[in-house]
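Excluded from the complex is one protein chain; the other protein chains are retained at their positions.
Coming up: chain A.
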Amino acid sequence: MADRTSPDEDLMRALYEEHAGPLLAFVLRLVDGDRQRAEDVVQETLLRAWRNADRLRGAPGSVRPWLVTVARRIVIDNHRSRQARPREVDPGPLELMPAADEIDRALRLMTISDALGDLTEAHREALIETYFRGRTVSEAAEALGVPAGTVRSRVFYALRSMKLSLEERGVTA
């Protein structure tokens, strides 16, 4: 086929590059870390985004909220249809949560995740091995096989870059 990279494919590629990772992180939270399920939801969400691209293009900045809303919807629908019998139990935390708050929160988390993703490998690793794993600098230094001072300064520069990057994205605490 002559048009190997059609505008359609470019658009899908762009959607994927920009949103697939953060969206996957969001959906993983909703499906309790089930990777395969989450990827299926991301796939369906991005396809729907691509089909609605004309409308989404007309409203810049609204792609993420739309993606989050649609992905959440798909998770809930899947969850419902997977329940064999009519519901007698609690509707589950997903549906009890106020959607608007939840979406704001999801967008914020995605932005933080974006900022974390923008760090250099070494900086991100330092943050993950200390803070996110719940280790001290000394423990992480030992696990990583680098001097504690190196971990300490990487954590520092990682935080500085994240702060800048979050400010650029308009997120403040």
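In this section, contacts are C-beta pairs under 8 Å (C-beta built on N, C-alpha and C of every residue); 3 or more make two chains touch, one makes a residue touch a chain; residues count from 1.
In this section, contacts and distances are computed from a predicted model.
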The complex has one chain missing from view, so what does its UniProt entry call it, picking from "Proteasome subunit alpha", "DNA-binding protein", "ABC-type polar-amino-acid transporter" or "Putative zinc-finger domain-containing protein"?
"Putative zinc-finger domain-containing protein"
Kindly state which of the options A:Ser62, A:Thr120 or A:Ser138 is in contact with the chain not pictured.
A:Ser138
Touching the missing chain, which residues of chain A?
1, 6, 8-9, 12-13, 16, 20-21, 24-25, 28-29, 32-34, 36-37, 39-44, 46-47, 50-51, 74, 77-78, 81-82, 84, 105, 108-109, 112-113, 116-117, 124-125, 128, 130-133, 135-138, 140, 149, 151-153, 155-160, 162-163, 166, 171-173
